[in-house]
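The complex appears here without one of its protein chains, the remainder shown in place.
Up next is chain A:
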Amino acid sequence: MKNKEQKFKKVYEQSKDKIHRLCLGFMGNKTDADDLFQEILIKVWNNLNTFRNESSIDTWIYRITTNTALLTLNRKTKLNKKEIDYQPNIPHYEIENLNSTDKEQEVKKLYKAISSLKEIDRIIIGLLLENCSYDEISNITGLKTSNVGVRINRIKKTLSKKLK
């Protein structure tokens, strides 16, 4: 058990920011991203025994993150629909913070724009921004490398429009 805990700590320290960013890009608000982050940590813990050192830790962690995100989104969308009747679910990045700097505003705008893309596109752009190669993205999403390239070009155009 101690060995598992050590391994988990190592994976956590190495990947926490990457997971957090992908969650935020996927969910578009801090509350849901935090929930997803916790769910992913549980899955990382449960899957720790399946990780072999010879394979890339990043691919392993990205697969867990993106698979969990895809499954969680449906639940969250339904929950938000229910909550909206009595408690508006204000996305984190829609709250205007007067004290935030221009850069912070730009970061918020980027994450908000990404979270408005199609689900798989959110994953693709998130992975690209984490410096994953087309082959790695293909390996994680299951799309053909050529298809990844086509999609990335399309996502870039959409994002540029959204961020203007």
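Just so it is clear, contacts are C-beta pairs under 8 Å (C-beta built on N, C-alpha and C of every residue); 3 or more make two chains touch, one makes a residue touch a chain; residues count from 1.
Going forward, contacts and distances are computed from a predicted model.
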Listed names "Na(+)/H(+) antiporter subunit A", "Tandem five-TM protein", "Cytochrome c" or "Xanthine dehydrogenase family protein molybdopterin-binding subunit", with the criterion being the UniProt name of the chain not displayed: "Tandem five-TM protein"
Which residue among A:N46, A:S133 or A:S146 touches the omitted chain? A:N46
Interface residues of chain A toward the undisplayed chain are 1, 5, 8-9, 12, 16-17, 19-21, 24-25, 34, 37, 41-43, 45-47, 50-51, 60, 63-64, 66-68, 70-71, 74, 77-78, 103-104, 106-107, 110-111, 118-120, 123, 126, 128-131, 139-143, 156, 159-160
